[in-house]
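All protein chains but one are shown at their positions in the complex.
This part shows chain A:
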Amino acid sequence: MLSILLNSNTQWVLLSTMILGVAAGTIGCMAYWKRQNLMSDALSHSALPGVVIAFLLIQEKNLFILIIGAAISALIGAFLIQWITTSSRISEDSAMGMILSIFYGMGIMLLSIANRSAGGNQSGLDKFIYGQAAAMVKSDVITMLILALLVIFIVFIAFKEWKINLFDPQFAKGIGLSIKGMNILYTSILVTTIVIGIQAVGVILMAAMLVTPAVSARYWTRSFKIMILLSATFGGIAGAVGTFISALGNGWPTGPFIVVVASVVFVVSLLFGKENGILIKHLQFKMHQKTAKLNLQTLTEGLENK
């Protein structure tokens, strides 16, 4: 077990999935308050055709180029969802479901063409669907680290502005913040986080990295700042522990293990969380019952004494 941790490649991969978890946990909180939890699911699926087209164009697996392709096609997906929702009577979740599955279908079409033209030497490309962090090489890890740190930096440097923008857009307008500018910035860092996560977690499970830590963090605090810090921590833990577990087996996919660790954190938070956790709620309910009973007792005693 220790030998796995001491392996230098594993160390790099662990570091990168951890930072990825931190970045996703941070952005996830913003997506949570914007009520766009499933948007990340739609965006990560719609990144697939872009990845494959980028690969077909340059004929090699250069992570940076693939990320640019992914980002472009995810943004087109986001734009289409917006367009369909605003200019027809299709509801947003139907539009998301359509775009994600159609883009994914296109991705699969292109992927089988890529498989043919590349003579089967595309094994790295398949990994984008399920996520296999172990397949990453050092240059991939560095690309990922830089982008993830950039995302985290953007959130923390303008933390106050983000907060105002999320919770009081009217006020934000009043003090001269550009809502549109903030939204564009938000979409770009969301897309960046998603596309760098795809390599490690896969397009299908990327949504969990954004949604689960944020919802878990909500159970422990009412403060937005602490929620972000907690969510980032949960994300980081899920990334690192999940990657470690998947390194124990031969060819085990990384993404599912990361997701399951994140879900365990969620279940613990749901049960024992300080804010609205099931246990706390139950105890509060019992306490209310007790005080209500006591009040009733004193009341009836008082009546009898009279």
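Note that in this section a contact is a pair of C-beta atoms (placed from the backbone, for glycine too) under 8 Å apart; a residue touches a chain by one contact, two chains touch by 3 or more; residues count from 1.
Simple rule for what comes next: contacts and distances are computed from a predicted model.
Engineer: Choose one: "(2Fe-2S)-binding protein", "Gas vesicle synthesis protein", "Cytochrome c" or "Iron ABC transporter". The correct choice is the protein name in UniProt for the chain not shown.
Structural biologist: "Iron ABC transporter"
Engineer: Which listed residue, A:Trp12, A:Tyr104, A:Trp162 or A:Tyr186, touches the chain dropped from view?
Structural biologist: That would be A:Tyr104, which touches the missing chain.
Engineer: Given the contact definition stated above, which residue among A:Gln59, A:Gln82, A:Ser112 or A:Gln297 touches the chain not shown here?
Structural biologist: Hidden-chain contact among the options goes to A:Ser112.
Engineer: Against the chain that's been left off, what residues of chain A make contact? List them.
Structural biologist: 32, 35, 37-38, 40-41, 45, 84, 87-91, 93-98, 100-102, 104-113, 116, 126, 129-130, 204-205, 207-208, 211-212, 214-215, 249, 251-253, 255-257, 259-260, 263, 266, 270, 276, 278
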